[in-house]
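Have a look at this one before I ask anything.
Only one protein chain is missing; all other protein chains are in place.
Order of writing sets the labels: A and B. Residues in every chain begin at 1.
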Amino acid sequence: MASRDVVQYKSPLVVAFKIFSVIFLTVYLIWTLLPIFVMFVSSFKDLLEAFNIPEVGDWAGVTVFFDFTPTLKHYHSLFYDNNFGEYMANSLIAAGGSAVIAVTFGSMAAYSLSRVEFRGKGDLFFWIISTRMAPVVAVMVPLYAIFRSFDLIGTLPGLILAYTTFNLPFAIWILKGFFDNVPYSIEEAQMVDGATRFQAFMSILPLVAPGIAAFIVLCILFAWNDFLFAAIIGSGGAKTLPVATRELVQPQNIQWGAIMAAGVVTTLPMMLLGLVIRKYLVTGMTMGAVKE
Amino acid sequence: MTSGVTNVSVAQVPPGTSLFRARGTSSDIEARPITAVLPLPVRLNSAAPRRYYLYLMAPAIAVLAFISLYPFVWLIVMSLQDVGVGAGEWVGLKNYTRLFNDVRFLEGWVLLAQYSAMCLALQLSIGLLLAVIVNGARWEKFLVTALLMPMMMAPAVAGLVWLFLYNGTFGWYHWLFQSLGWLDSGSILSSTDTAMLAIVLVDVWQWTPLITLIALAGLKRVPQDQLEANMVDGASPLRNFFAITLPNLYPVLLIAIMLRFMDNFRFIDAALVLTGGGPADSTKILPIYLFEVAFKFFKLGRGAAIALTLLVVTIILGKLLVRIFEKPKSERV
Partner (left out) sequence: MARISINKVWKYYGTSPAVRELNLECDDGSFVSILGPSGCGKSSTMRMIAGLEHISAGDILFDGQRINDLPPKDRDVAMVFENYALYPHKSVFDNIANPLRLRGFAADKIKERVTSATKLLEIDHLLNRRPSELSGGQKQRVAIGRAIVREPKLFLFDEPIAHLDAKLRAHMRGEIKHLQRSLGTTMIYVTHDQLEALSMADMIAVMHDGELQQWGTPSEIFNRPVNAWVAGFVGEPAMNFLSAELRSEGGNTVLTHPNFNIPLLPQQVALVNGSAKREVRMGVRPDALSISTTRPDGPVIEGRIYVTELLGGDMLVDVQLADARIRVKTSTDFTGVADDACYMTVNRDKWHLFDIEDGHAYF
């Protein structure tokens, strides 16, 4: 077949738009990458170096930004003076735990929702998805009261369960879309060949496995980046990275170097994971409404 | 033939009756009796068992019931009580009636609407423009990857990084704004005029890429043959964009709008870190106010009432969203 890009013919408008595009894109890229860049670089700066900025209006002075001796002392202090190793483990357990629960239970539920029709299915489905869409603070009010009575506040199981409030509906919703795309005839063939229902279900899992793997990662991403649940439900015993980072901001003494280093520690793994599941990112972030 | 006879054999029927419709004239061509009345089966067999699906669904439903349905009932109960740190006592609808006189509650809605509208307008226009520029560009893959980086950052961390950049003495963006003459000596976060803009900018920074990604996915599915047909028909590129591309993009953009709208209700991490609602309540959008009432002052009963109003609005929005989801993605000829 022929290639699918439309040829463009030069006209003044097209040329003008091309020039505008390049400028706009450059400015936007700088604005979008600068905060991340500043975070990375500042995490290697000594305190006073990080505070060096030029005079107002001194455009040539921007070079002071690069005027520093790199140091790893902030990273060192995170893990030796603060317990960032522990917080990282908390983040990992809470995010990973809820992701595993969400995807395990979610794939089973999604499969049956995809394969069977019953009255009230639409309502059940809406209930599931509205759980995911509810404002976090609003969900947290009753959840806090309930978890308090179960002594789940400040514990990792409590936090895992809290994250499951948004990860499980998410998993059901997305994975149902996956199972909908697997033709039922595959299971029928399996069953005719002598498989039980459950074996038939297991037999189509490999077909959706790449998607399931990607959505475990997405669930981890959502949970890892959460701040509110961790701040309230996890407060005390289950401090995660975003909360620990936030706590470095103290009224009298803001440890910027450490905050930037903590930011890097929190962000870097997720950026890498995001690149790994790049293909599923749009589907995941739009709850399956848009596919790339 | 009268009813009651369901099976008619060829031999029973005299030739020439209308019961037969032969598919041909030759006598050895298959002929089938057409039964006039088919009696209904006397008894239906029991339905195919579907318990299997129920078992598969049960764990998820059970977990969800505990963390979603049960809390929802609790929320309603709590909103009728005065609950603090200890046990609650019934107060009837007092938590609700108080809301009408609560200036910060009403103000919170207004600010939330303003905040969402500003975020959406900026994200949508910039995001769409970016998508059009990036689509089909030589470095498209690389560009998109660079663009989506902010989305991977924890919103609370993003808030902290921007807090650093906005800082009135050593923040690089503060320096930039001042050098450009947009700002006087005070930090952008310390003035009631600019604080809202500051948190909007952070949201725009973090989530515009999502709109770009969605629009880009939509652009890829604009039927190429329609664009080409319109070109052959005589349309200029600009005209082609408005006549073909935009109408085809409309459904995905609608989804993007709804998603961002709801996320503005859902996430307050960055705003909480940046301003915490200040200065002078100028950025106290409703979820932040709710956070304060419930988890700073531990007025859980009142918080529940506020949360319920927020939930109702979200559910209505959600219902709209689901309706859009369930529509066919786009009509294709």
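We adopt the following convention: contacts are C-beta pairs under 8 Å (C-beta built on N, C-alpha and C of every residue); 3 or more make two chains touch, one makes a residue touch a chain.
Since this is a predicted model, take the numbers as computed values, not measurements.
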Which of B:124, B:231 or B:254 contacts the chain that the document leaves out: B:231
Per the touch definition above, residue among B:56, B:126 or B:244 touching the missing chain: B:244
Where the missing chain touches chain A, by residue: 1-3, 6-7, 9, 11
Footprint left on chain B by the chain that the document does not show: 223, 225-226, 228-236, 239, 243-244, 247, 330-333
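Quick note on the criterion: only the chains that are shown with their structure count from here on.
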Chain A and chain B: spacing of chain centres that average the CA atoms, whole Å: 16
For the chain B and chain A complex, residues of the former touching the latter: 50, 52-54, 56-57, 59-61, 63-64, 66-72, 74-75, 78, 83, 126, 129-130, 133-134, 136, 143, 145-158, 160-165, 169-172, 175, 178-179, 205, 208-210, 213-214, 216-218, 220, 224, 227-228, 231, 236-238, 252, 255-256, 259, 262, 265-269, 272-273, 287, 290-291, 294-295, 300, 303-304, 306-308, 310-311, 314-315, 317-319, 321-322, 324-325
Interfacial residue positions of chain A with respect to chain B in the complex: 4-6, 8, 11, 13-14, 21, 24-25, 28-29, 31-36, 38-39, 42, 50-54, 56-59, 65, 101, 105-106, 108-109, 111-113, 115-116, 118, 126-131, 133-146, 161-162, 164-165, 168-169, 172, 197-198, 201, 221, 224-228, 232, 241-243, 245-246, 249, 256, 259-260, 262-263, 266-267, 270-271, 273-275, 278, 281-282, 285-292
